[in-house]
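Of the protein chains in this complex, one is absent; all others appear in place.
Read from first to last, the chains carry the letters A and B; within each, the first residue is number 1.
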Amino acid sequence: MALAVFGVLATLLLVGALTVVLHPDSVYSALALIGVMALLAVVFVTLEAHLIAALQIIVYAGAIMVLFLFVIMLIGRPGSGGPFASSRILWAASGLGAGGLAIGVGTMVAKSALAPPEAGRPEFGTTTAVARELFTTYLLPFELTSVLLLIAVVGAVVLAKGRPRA
Amino acid sequence: MVPTGYYVILAAALFAVGALGVLIRRNLIVIFMAIELMLNAVNLAFVAFARQLGSSDGHVFVLFVMTVAAAEAAVGLAIIIAVVRNRESIFADQNALLRW
Partner (left out) sequence: MGLEFAITAAKAVVVVLMVLSLAGLLGWVERKGSALIQDRIGANRASVFGFAGLGLVNTMVADPIKFLTKEDVVPASVDRRLHLLAPCINLFPALITFAVIPFGDMLRIGGREIPLQVAQLDIGVLYVLVMASVGVYGVVLGGWASNNPWSLLGGLRGSAQMISYEIAMGLALISAILFYGTVDLQAMVRAQAGGPLAWGFVYQPVSLLLLLTAGIAESKRVPFDLPESESELVSGYFTEYSGVKHLMFFMTDFVEVIIVSGLIATIFLGGWQVPYLEAQGFARPGGGIVPLPHLVVSLLQVAAFTVKVVILCWLQIVIRWTLPRFRYDQLMRLGWKGLVPLGLANVMVTALAVVGIE
């Protein structure tokens, strides 16, 4: 039963990812990526990572992708030439590279036998568990990411504002 | 229970599709979206291993990846807006002045 659900989710995820990469209209690519992120949130719930699933939708699907859609709607006008790179060699090389990567990881995983998952504490995946780790063991990276976000905000505002018209 | 290996293979497949997107698309914004797809694939791998080991360290790392991805998306899209405003072209191969 869980395997069937995983199969369905995996198929939908791959279809969505291929739509992101192969659809000529960038608005549909963005919508497909939103779909992929929502499906990933569902996968996270099956992996008992409830807080991360909620944050995936709040942060990724609900804020970052809205930003993408804004930029696409404001300036994403199609220009000359098609949506894809024209060099055949590039297509072949990237196809081989990507395929090779996937197959390589697949064989590595198939060869290594992982033990069945350990059962974590009963509160695994809830807000409490993540918060406990975040604010004790990982406090310094947490503070550094807040500084990083501040830098990103300042940078984005400066870059997007452009030069004031004299 | 679905073995962790299946999730890792799915993550690798998504990562490969994202890498493909970065290489063959011309639209800067779609390239950026393919990068986000790769970051999501990595998040999936982290969460799968967090369940495998029963520890929340994987979740914390996913949180950091999301935060960094948000910061990167904001600054990257601002750069794209600035580039398009100045060069009038949203395609990667037409913005290649710095190449040889």
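Just so it is clear, a residue touches a chain if its C-beta (ideal position, glycine included) is under 8 Å from a C-beta of that chain, and two chains touch if they have at least 3 such contacts.
Owing to the predicted nature of the structure, the values given are computational and were not obtained by experimental measurement.
**Q** Sort by label and list the shown chains the missing chain touches.
**A** In the entire complex, chains touched by the missing one are A.
**Q** Check the options A:I34, A:A85 or A:L134 and report the residue that touches the missing chain.
**A** A:I34
**Q** With respect to the chain omitted from the figure, which of A:L13, A:L39 or A:A61 is a touching residue?
**A** Checking the options A:L13, A:L39 or A:A61, the one contacting the hidden chain is A:A61.
**Q** Contacts of chain A with the missing chain: which residues?
**A** 27, 34, 38, 50-51, 53-54, 57-58, 61-63, 66, 69-70, 73-74, 125-127
As a convention for this text, only the chains that are shown with their structure count from here on.
**Q** Starting from the mean Cα coordinates of chain A and chain B, work out the distance between those two points in Å.
**A** 6
**Q** Flag every residue of chain B that touches chain A in the complex, lowest number first.
**A** Checking each residue of chain B against chain A gives 1-10, 12-21, 23-27, 29-30, 32-34, 36-37, 40, 43-44, 47-48, 50-57, 59-60, 62-64, 66-75, 77-82, 84-85, 89-91, 93-94.
**Q** Quick check on the complex: what are the chain A residues that touch chain B?
**A** 2-3, 6, 10, 13-14, 17-18, 20-21, 26, 29-30, 33, 36-37, 40, 43-44, 46-49, 51-52, 55-56, 59-60, 63-64, 67-68, 71-72, 74-77, 79, 81-85, 90-91, 93-95, 97-99, 101-102, 105-106, 109-110, 112, 114, 116-121, 124-125, 129-130, 132-134, 137-138, 141, 145, 148-149, 151-153, 155-160, 162
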